[in-house]
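Note that this complex is displayed minus one protein chain, with the remaining chains in position.
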């Protein structure tokens, strides 16, 4: 009996060739397809995989799990990589890998395989998740295998192999950049984008309208959170409301995209030490981040905010580098679950020509006290107290000055 | 002979009354006026101060020093308080205090005085700077003085005193919010803004146009940096260029303001433990931050960026809390001077309806290598190396899984 | 009816005078005495308080709670202030304050009072705990009250008042330093210790023997932990074992003290900005820290250890500064509870002449793998993998060198 391998299959040229290549090496290949919200004909994919040598195809709809277990916690934890990237791809990988591993265990496979390149981040994310969840499974990663690399030196070799093996793949034309799409975002990199001075063309984008083409009327909306998790989206102009997490996220993606929200263009640092240019569209994610950060201003204690924000870049780095399933992530998430408690309330926003404007916010757990903040009324605050506060805090500074002067500085 | 006091004088109702109050207490009051770019009639201010009891008035134009020694280093160090506030007011205070202290020492004064409230941040910023620069000077802070507070319980008492003392002050009407303006920004707080759910009216803003009223044509511009400091602003459509720091900043303020860039509305945490709602307009500062962060993506080492960004919130907090002159600030700035080295290059941007879009960037010190980043060519990178990289990094994760399973988790 | 106040009463000159002073001001004073392991005659204390004006005396034995809820979690979280101080006093204060507040609420008191000085840390620890637990209670802190300070300018005034009021207090002689004792430690400060160059005399110490007088035979012991909490102390030479937390701690204090373990002498930074010299004896605490750190080496993941150790100084600072009951402490403890999970095992130690020597350790959750660590056998590790690991990690360094050379550095 042949040994079985579960391959993360996207239907693109690479994984189609890998599927066949592995089959020819004598494996039973099970193609695993994750629906994380990318626009895709999954029936067609299934047919192609079977025609292309798969013993079996497993398609799983992971959209809801993606929103509730990955996107929402990431936003709650202020996960922003290198101050800008909202981690759309990085968040989907551990989810996909987790289900791929589940399929492998169910099917009694001996290995898991993926088609991610040896220069990128995704290989790391797949393989760390495999290691963390099922270290007993072998990992097959053709783009890091010398034999495979020598056999397929460029795209032409893949195309020739696909033709030779009669593999159905998408239009054989090379795309001007490579993309990854899911519910959270679409990313663009490589190809024309490799010149960091070059501006991407307006027609590249898919999830957000060009600012010139966005509506001339702003759109108001209200997002509510409970324990830092979105619970409600209200669009007063349309008279619609959403509280199902998946529906909420899809609806927000739609309106934010229409108003041109969520495009960024960055040069970022990959885990393998390479700088890389990426362009991203993250409409709903951008709005959810902005609104929750605003609500935290009201409802999160100052020192908790400080500690959370000190750990947030590490949280983002762990996600980016593929450590979603790791003991250090569990450590951070234990703290973040605590800081998310009682971050309740709603934020009123306006979307307009790429902008997410905060109009106001309300919270039943507000630590903001208008009386205390007021410059007109004392509100339980004795201004004389500030004298001692400042004088005590000044002691160090005065002592330091004396030393500097003693040292002739 | 009377003892002299140097008062930070703004010409508003508060400092006008304080000036007279101190004079009546038997001091020679020297009014110190700092020109940090606020729109103000400094001649009028001088006359009013003299008419209102000042023995002497000293007006200093600190605009250039503000840009080169405070704003530019703050932007270089990614100083953003609580993820959003660019610290316009907080940056000006130590500069003002420093010159106020210089005047006090020149004039042989025994004390420095200010009119900042006992609930706010500015008192702290003034007084920490005084303590750090001239601990021998006494500090007079009427709004933390029980006698003064009892004498002036509200605005009405100040107005009555002003009338009684024949003080010329601005329109006696109460403003709907209090503001602070300088080259970097204008801030709005208190008054109508005390309700955090209330949206400020469109006519409040002064440095930025409402998005609806911004030009329909985007504006392209290029900003160049050397060692992380802006050296050149080029506006191709206008055919103009600026390399003088002050002119550059003023020109950038103008175009960024026209395109509606740099408004934020936040609930923030004051150093005295009060949450406070602030609205800010920071046109040029916003653009400079965005552009430099982008350039850093190209030219700053990943791990340096990480360390710098771990310290940046502390840097911002120190600025916000008034510790510009402090040994811990010197510690951080020594490191930041190092990380700013060789951050050279230029960023091409587009301003449009409140958006700052990155169009491209170039750097003679670029660590970005298109060949290395490319998915098509190997570019000196052996993808097989990634196998060992990932496997070595996976060791911990595999060991952790084994332990979890041993513990029945 | 008189209003009631609950005073944290130690029976010393200060709190004896304060008790009477408050009674004379017309309050019903309830003396609250916490037994946190200090050597004290609590019956005598009770009698003195009643004789000295207390309406009621409440003595609570908090020893067990101190060990299980304060000392053990502090050790588990590697709480070491400024790299040396193990926080014996700082840990007891919130416990005492918590029970004092409970008594105040039970007794319907309107205020809580303490006798800590206005220059020290303990006032902060008491009052932050009061604020966090019962903000509705007033706080009476005579040593920060101008009237009281003017009435009692020095020790002589207190003694005179005590005599005048017929208060029974300890020997009227001034002690050469002030001390605070509990189960965890005894501290010495002030008095003769105020000269930081002066060595304290050998007869000052109480919990640890002078090294010269310790046994010439080392003592071996084994400490076991479960989830980072001590569960078992075994003393093979004596054939005794302890698993009750309080008994375990007391037994360990005894043997560690006999062997001279746990003395330190430091200049530390108080929260009020004053540097202060302290000498501490912390026998059992020192051993528990040392042993647990060793076990963590075996059983804690490297990156979790790193994150925990990054937060540990903040944890220590929060304890030192009195923020035991605070939202930021809850945030940190949520993470630390996670990192403590599965830190199971036992450490074999030798106590000898002040040294705590690690002899060996065992853990059922050990992440240490002798085969993997071995230089002789490969043990599932492919050394060739390290090549890729190093080469990938070197990319950044090589790129940086190229830039430095380009810049002529």
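Order as written gives the chain letters A, B and C; numbering starts at 1 within each chain.
Heads up, the rule we're going with is that a contact is a pair of C-beta atoms (placed from the backbone, for glycine too) under 8 Å apart; a residue touches a chain by one contact, two chains touch by 3 or more.
Just so we're clear, the structure is a prediction, and the values are computed from it rather than from any experiment.
> Just the residue numbers, please: which parts of subunit A touch the chain that's not shown?
301-303, 342, 364-365, 367, 369, 372, 381-382, 384-389, 391-393, 395-396, 399-400, 403-404, 406-407
> Across the whole complex, list the residues on subunit C that are touched by the chain not included here.
Interface residues of subunit C facing the absent chain: 78, 82-84, 117-120, 123-124, 127-128, 131-135, 141, 143-146, 149, 154-155, 178, 189-190, 194-199, 211, 263-269, 272-277, 293-294, 297-298, 302, 305-306, 309-310, 313, 317, 323, 325-327, 348, 352-355, 357-362, 366-370, 372-376, 381, 383-387, 389-390, 393-394, 396-398, 400-402.
> Tell me, which residues in subunit B touch the chain that this view leaves out?
Against the missing chain, subunit B presents residues 272-274, 301, 303-304, 306-308, 311, 314, 323, 326-328, 330-332, 334-335, 337-339, 392-396.
By definition in this document, only the chains that are shown with their structure count from here on.
> Compare the two sides of the subunit A and subunit B interface and say whether they are made mostly of the same residue numbers, over half shared, or of different ones.
Mostly same residues: over half of the interface numbers shared.
> Between subunit A and subunit C, what's the gap in Å when you average each chain's C-alpha atoms?
Spacing between the chain centres: roughly 42 Å.
> At least two other chains touched by the same residue of subunit A: list those residues.
272-274, 306, 323, 326-327, 393-394, 396
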